[in-house]
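Quick one: the structure is below, and I'll ask about it shortly.
One chain of protein is taken out of this complex; the other chains stay put.
Order of writing sets the labels: A, B and C. Residues in every chain begin at 1.
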Amino acid sequence: MIYYVAAFSLILIGTYAVLVKKNMVKIVLGLSLIDSGVNILLISLGYIKGKTAPIFSTPALKAQNMVDPIPQALVLTAIVIGLAVTALALTIVIRLYDHHKTLDISKIRELKW
Amino acid sequence: MNTIPLILLLLFGSALLAYFVGKINFVLKVGIALAGLLVSSYFFLTLYGLSEKFIFHLAGFELTWQINSLSWFFGMLIFGLGILVAIYSTVYMRGKERVDFYCFALCTTIASMFGIVVSGDLLSFFFFWEIMTWSSFLLVIYYRYEAQTAGIKYFVMSAIGAYSMLIAILMIYARLGSFSFQALSAGWQGFSLGTQIAIIILFVMAFGVKAAMMPLHTWAPEAYAISPSSFTSLFSGVLSKMGIYGFVLLFYVFSAGKLSASFVDIHGTSLPGYILAWFGALSALIATLIAIVQDDAKKLLAYSSVGQLGYIILGLGLGSSIGVSGALFHAVNHTIFKGMLFLAVGAVFYRTGTRKFSELGGLISRMPYTFFVVLLGIITIAGIPPLSGFGSKWLIYEAIIQKKMVFLAVVTFAASTASFMYCYRLIFGIFLGQRDEKYDDVKEVPWAMRGPMLLLSLFTIYLGFYPYHLLNLIAEVEKTVLGIHPFAYGQSVLFSRFGSVDTMTVMNVVAVVFVIVFVLFSLLYKRSRKVGLKDIHTSGEIPGEEINLHYAIDFYQPFSRGVGAVLKRSADRLYMNFASNMEGLFDMMRYIYTGNGQTYVMYVIVFLAFVLAFSSWLI
Amino acid sequence: MYLDPVLMIAVPLFAAFLIPILGKINKNIAKYVPVLVIGFNLYEAVMLLPVSMIKPVIVIIAAWRPPLGINLTIGPLGNMLALIISLVGFIVSIYNIKFVEEEPNEKFHMLFMLLVAGATGMVLTGDIFNLFVFLEITSISSYALTAFIRHRDSAEAAFKYLVIGSISSTFVLLGVALIYATTGTLNMADIAQKIQSVDPKIAVTAMILLVTGFGVEAEMFPLNGWAPDAYSQAPTPVSAAFGGIVVKAGMYGLARLIFTIFNFHGIFYFLLIMGIITLLIAEMSALRQKQIKRMLAFSSIGQMGLVMMALGLATQEGVVGGLFQMFNHAIIKPLLFLSAGYLVFYSGSKNIEDLDGMGRLKPLTSFFFAFGAFAIMGLPPFSGFWSKLIIISETIRNGFVVLAALALIGSVIEAVYYLRVVGRLYFKKPHEGERTHYVHPTAIVAMTLLTLIVLFVGLYPDFLMTYLKPAAAELLNKSAYIKDVLTAGL
Partner (left out) sequence: MSPMNIIWMIAMPFIGAAIGLLYIGISRNITARVQNRFGPPPYQNIIDIIKLYSKKTAITHGVMFHLGPVLAITGTISTLMFVPILTGNYPIYLFSFQGDLILLMYIMVFGCLAMALGAGQSGNPNSAIGVSRGLTQMFGYEVPFVIALIILMVRFDTSSVLDIIKAQDTVAHWNIFRSPFSFIAAIAAFLGMMGNKPFDIVFAPAEISSGPPSEYGGKYLALMQTNRGLFAFVKLVLYTDLFLGGAGDFITLILKTFALFLIPLFIGIVNPRFRTEQAMTFFWKWPTAIGVVGLVLVLL
């Protein structure tokens, strides 16, 4: 349960940051937070209390005793994607800062209407 | 191979060919266009009296192309004027830029008009209708710098009309599951009254725009004035007839003459027809009043065109055989005289470079042939016997009075009288009065331009005394397609229940009297001495040669004072205001896109929250 | 004869990462790689077409049969869209050969191929998580491409796009998570089968999350804030690719979700209404745009609104119309963007008012633009006519006369702003100043190809309709889809 709470609070905090914070770095941070939240959520979906990692480390280990492996695979992918997005976002933020000398998103609105 | 697709293929093919091959030289492109037209009109002539059908499937819809007497009748107008215009263009367009483009658009327009009249189903009708709209739009904007607003206005009004037609067509399709005219006329009575009203209104919007019916006419004056004159004559003479063709279809083919089954009758005409007749009559009157005060010859003719089309619409609305015959007869006349007049004005423009009455004058001795054409043209347009305009107007008036629609008759007669005024204005402003010195060297236009005009004037004389063949054709149309019992007519005698007129006698009387008087007058008395136009009686003052006393500016000033109340109001201004207000309103919409990334994210979140909140509705 | 369809994704991906290496060897090779690779994709898509029309091609990867393994499901719909994507990609890559001069151009080609690979993957995959992954590949390459030109505005547009896009992809991931939590599977056919037994509240929540996520790519109002900026600031071929590829893939995701996976009828009405709202607002916003590409972007949104409306009808004919419209839009909008790109290139300004008199200076490019404008307005005999006709016809047949009328009002507005631009091109006097640029033949080839397709489809729509009908049927008949996928490899 605690995982769900953590996941959702991360998502909410991230969303808050994206919606309210003017600083673009903080927005990117918010995006990362949302990502992490969702990842935790995914992991916790597959987590079953008292089960072990889905690796056949010992022959005695049965599939019933493992947690669901698929969410973990998914999360791995998602993390990579999230990383890529964050990296790209930060480069763009750097470029924006170069051009505009500010990180305030509300001041960067040359494209409108 | 079936002839109808062959003709269409030929026409569209020559359009494309003229465009692509025509890059090489002038003769080639005009030649191709003309040859394509001539060959296809030969094939068209072979279709006379036949009723062919060509059915095929496209995009899952069944399409029918067919020829019957009605389509032949309108096809005759298209090809007749089309060829003359093409011949005229060979000289008129020489030396102008982008002639290939012109030829392409001209051929496409003619092809699409032919497509319209051979359409046996609503879908191909709409298909060709749209092609006609854009190809004629291309010609309207031919003079690039000046034409933008006129062109866009034309296109937008046409688009509104066409889309309302589309809705009507698809409403019919949704109910009948078929686009064909036959299915429609069979299934018309199954529609509820509301559907019938909606369909009629939507169709009338579409056809009214093309037929320049008041108050949907506002595109016409500008578009007519701005397009090349050679095309304008086709535009006004034939293209606007497509609207008339549409009205014929709507009132006599689609509804199969059963409108009175669901609507009340007024004076023996079903209510929609009666309303249409009023629209026609008011168009005739108001457009005529506006035409009188124009200074631009083509605008004058444009308004006059609106007025004359009003007569045709009026005749169609009446619904009796004599009214419909009058309307179709007048349609032919309108094609002829509008063709003549626009070509003649084009000829004047070709030589002088202006169309304004205030700048022209006294060209009669310089361009006598053109003058003659205009003279016959205005006599026809005014409906004065013995030329053909009288015959059609006579039929329409008889039809109105037979139905005892007295107020309609008053309005129509008044419009007709008023048309004398602009007729005179047209001929006086250009050909009579004193001539400006700079036009002293103006020459008559070449024969390739004179020929088409003179040919058309021969037609109006011929139809003036012997309309028998044309009436036969019209009677054939009425019998076979429209389901109306044709009225009685003789070789040259038109009968109504009311009275009759013998066009041959009228023509003979006028001709004989004229010849006698002319001969007596010219022979018995001494030859007259000719003096210049500026050698006039001016109460002692002797104005110099260079002073031009041509009375052309504000010619009907007292008149415009008298009817100022009518002239002051303008549907055009109303629409333009409406359009700019709407545009301002629409413009507000783009402020949704604030440019702030966070706002956009906010939209996403709000959207999500909103949909989640109402998610129970989605289940 | 077609090769393994996996290659349609694998080859562009592989080539994409090969390009930087090739670029080291010879700068010029990089230019031609995309043409070849996407040409291969096009070949594959065409060759697959007759096969997939009869029975969906299910490619099982690594011998894990559905629902367990990841699989590609190439039904008529997926194949059609793959065809559209590779066709547009191919033509745009021809155009790219000369147009993209800005350094580092091999990176551009790399990203472009990633974009195509991602979009192709989206339409071919049968796995919902893969759908998400490919969506991300597409989006990330789009963000990067948007920012490709080193200009302050491009970066701004890219950032907005990125923020909205990544938020929305998070929603997609959340939706996937929810689905997985409740059904325990990621295979779309399997989900479709099992979703029946899931609590509808959860299912609907998952659907809304996914619809929101894909709605961003599909430019649904109000999720389309990124579109005008990104379209107008991205390099021209990228704008064309947005219109022809990214949005199509997004729309495919949306359609797949609501037709195949979920089973809620309310969503169709919702889509219908959102479609008309999107259409109207976009057309109204486009009316007074000052920049040509921004105007085209709004027009693009409007077209997608029409597609949504058609899909929202959820009838065979309606969906055919919607797919037809997607095809048309995918062909015509690149034509407009590509020609507008050259016009902008000549005039050196993105503003419409600086395009005065281009019709005289650059007759060919202006002709292409005017042609595209006429085609997208839905005038016969161009292809746009048929799709619009079918959509409006279906709308009216289903009794939504008012919606049809509103859509047509949108068309009238569209006519006004397109004609204004065309008018400026042809009527106004050109500005002073010398222009020495010439259209490169590759660009002419690209635009001519598009023009010919438009004309051919317009004159002979049946050709396309025969393929669109099974595609629409696939969307509407989910049980057949489920059966085909789940029994594959048996």
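Here is the rule we go by: contacts are C-beta pairs under 8 Å (C-beta built on N, C-alpha and C of every residue); 3 or more make two chains touch, one makes a residue touch a chain.
Bear in mind the structure is a predicted one, so any value in this text is a computation, not a measurement.
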(request) In the full assembly, spell out which visible chains the left-out chain is touching. (result) B
(message) Just to verify: which one of B:Val39, B:Ala409 or B:Met582 makes contact with the chain not shown?
(response) B:Ala409
(request) Can you work out which residue in B:Phe26, B:Phe43 or B:Tyr556 touches the chain that's missing from view? (result) B:Tyr556
(message) For the chain not shown, which residue from B:Tyr173, B:Tyr397, B:Tyr439 or B:Phe487 touches it across the whole complex?
(response) B:Tyr397
(message) To test your reading of the contact rule: which positions on subunit B touch the chain that is missing from view?
(response) 362, 364-365, 368, 371, 375, 379, 382-385, 390, 393-394, 397-398, 401, 404, 406-407, 409-410, 413-414, 417-418, 420-421, 423-424, 427-428, 431-434, 493, 496, 498-502, 505-506, 509-510, 513-514, 517-518, 521-522, 525-539, 549-551, 555-556, 558-559, 561-562
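The definition used in the following text is that only the chains that are shown with their structure count from here on.
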(request) State which chain is most central when centres are taken as means of Cα atoms. (result) C
(message) Looking at contacts between chains, which pair has the highest count of C-beta pairs?
(response) B-C
(message) Taking the mean of the CA coordinates per chain, how far is subunit A from subunit C in Å?
(response) 27
(request) Averaging only over C-alpha atoms, locate the centres of subunit B and subunit C and give their separation in whole Å. (result) 44
(request) Report the inter-chain centroid distance for subunit A and subunit B in whole angstrom, where each centroid is the mean of the CA atoms. (result) 68
(request) Could you list the positions in subunit B whose residues touch two or more of the other chains? (result) 590, 593, 595, 597-598, 601, 605
(request) For subunit A, write out the residues touching at least two other chains, lowest number first. (result) 15, 18, 27, 105, 108-111, 113
(message) Show me the residue ranges of subunit C that touch subunit B in the complex, using the header's touch definition.
(response) 159-160, 163-164, 167-168, 171, 200-201, 204-205, 207-209, 211-212, 215-216, 222-223, 225-226, 228-229, 264, 266-267, 270, 281, 283-285, 287-289, 298, 317, 359, 374, 379-381, 385-386, 389-390, 392-393, 396-397, 399, 401, 404-405, 408-409, 411-413, 415-416, 419-420, 423, 426-429, 460-462, 465
(message) Show me the residue ranges of subunit A that touch subunit C in the complex, using the header's touch definition.
(response) 11, 15, 18, 24, 27, 31, 34-35, 38, 41-42, 45, 70-71, 74, 77-78, 81, 84-85, 88-89, 92-93, 95-96, 99-100, 105, 108-111, 113
(request) Spell out the part of subunit B that touches subunit A in their complex, as residue ranges. (result) 590-591, 593-598, 601-602, 605
